[in-house]
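Note that one protein chain of the assembly has been removed; the remaining protein chains are unaltered in position.
The block that comes next holds subunit A.
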Amino acid sequence: MKFIQFQISQKLLFGLAAALVLSSCNSDEANKVKDDVLVYCSEGSPETFNPQLSTSGTTFDASSRPLYNRLVEFEPGSTFIKPALATQWKVSRSGTEYTFYLRQDVPFHYNNNYKPTRNFNADDVLFSFNRQRFNQHPFHSVTPLSYGYFVSMGLGELIKDIQKIDDYKIKFILNEPNSTFLATLAMDFASILSKEYADHLLKQNQPANIDIQPIGTGPFQLTRYQPDAYIRYKAHENFWGGQPRLKNLVFAITPDPSLRFARTFAKECDIMANPLPVHIEVAGKQTDLEILNEAGLNIAFLSLNTAKTPFNNQTVRIALNHAINKQAIIKKVYQDTASVAKNPIPPSMWSYDNDVADYDFDPERARKLLASAGYEDGFEMTISTMSAQRSYNPNAKKMAQLIQQDLKDVGIKVTIDTYEFGTFLSRTRAGEHHSALMGWISDNGDPDNFFTPLLSCAAANMGTNSSFWCDQKFSNLLRNARIKNDLRSRQSLYKQAQRQFKIASPWVPIAHATQHMIVNPRVQNFKIYPSGGVYFKDVFLSEKLARVKAND
């Protein structure tokens, strides 16, 4: 009888084991589903689906790149400008009037709540820019986020008027010539939203949905989003640039890098964003994973809030530059996959000034400078960092700890505060930080894209200039460089700017990181670009490879 009892629990065990085995076989059905979906393991949730309201690459990857188009766009990976929603454009001799001729056959996305009745036209362009230009525009404040780029680049002052000439012709009139204007229009924040959709939402009294359930013209349309879990897209079959080759695209939001790697290693993800150096080492030994590298147009830096003491003192800021051992950071945080930064722009950017001398790592000197500024006993400071990992900074917390050690040696007591990415951005924008480990990735390959949003006075008002350092002369210099049309004089102005930056030292520039991605070989045609950003329009999955992998 006892034997029977034993059999019962044995049966149960067998049953469970059988269920496990059964459920772990791969059916053909499951394989077929996998063939149609590319899974990208991304590093964080987007702040919004409206690129006008963000300056973060994570948000652009999820919004402007798959969902929207601009009037003109960059050839991915270069600063060459190609036609997009505008087929051609004319610039007046004065350099202040840009006329765009619009593409006529561009359909918008649709969702359960909205079906467009017309294609893209000049009204949509007018709507997209006026929303950012005018405070009283009905859509200006529907989402409690700010128009980071539009304001920091001074477009409100630059653009005098935008005139609709007819449905497919629109004219931008500027207050002064601007050599970067076309490149500006190619940036993510200049994406074109649908006016008809906006009107529709206004009628339903849900205007904020325009940024939550986006309708664009891009190659993919949003189907479902669960914050901190996933974003699902499907191909926009009527995309004006030809149907995308992927049927479905999923962003698996995985802020934890080890989990992101585990998912990629187990082939649950096809592409892994921002692997840690240790992951690259492991993946390198794995023959069926590919590693893509590209020197990035980026910078990681310690931004010192010059609106607060003691960072309003230039000598203190220079002392900090002497006190931090960047070489050690490159070794311990980047595992030697980055180069030391001394200027606000990366070395591969044109106009980079290699003659600028960096402040040596010299704690003795730092102590003397601090003493001369009246801080012989040091002071207390806080470094804000983000918990998320970025392509320019694989581990901000570790970097902060190394800096903490270095600064302890010169008598400065450092407290580290770590925040989630969105909170971190809103706090630094509001100037609540004392100092912060920040970073920047180029959007358009132009030096102005580093200087103006990060160091100009306009950007200080806006908060993208996280050091709140505002030198009117420096801002004027940047403005002059923007107006000039010939490369050589722009180059000499930017070199001047780099020297002035070094003297004022509102930051401690730390590193320029190499970008990496780990990719499943079934993914075809995927590239990483110096300016960062992921593009899936021309990517496809090779089915045969996928099948072999799944049956392994």
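The rule is simple: contacts are C-beta pairs under 8 Å (C-beta built on N, C-alpha and C of every residue); 3 or more make two chains touch, one makes a residue touch a chain; residues count from 1.
What we mean here is this: contacts and distances are computed from a predicted model.
Chemist: Which of "ABC transporter permease subunit", "Malonate decarboxylase, alpha subunit", "UvrD-like helicase ATP-binding domain-containing protein" or "NADP oxidoreductase" is the UniProt protein name of the chain not shown?
Modeler: "ABC transporter permease subunit"
Chemist: Tell me which of A:Pro275, A:Gly296 or A:Gly422 is the one touching the absent chain.
Modeler: A:Gly422
Chemist: Would you mind spotting which of A:Tyr168, A:Tyr230, A:Phe379 or A:Tyr535 touches the chain that isn't drawn?
Modeler: A:Tyr230
Chemist: List every residue of subunit A that touches the chain not included in the displayed model.
Modeler: 1-2, 4-6, 8-9, 12-13, 16, 19-20, 23-24, 27, 29-30, 32-34, 36-37, 39, 144, 223-224, 226-230, 232, 248, 250, 252, 254, 256, 259, 262-263, 265-266, 268-269, 387, 418-420, 422-423, 552
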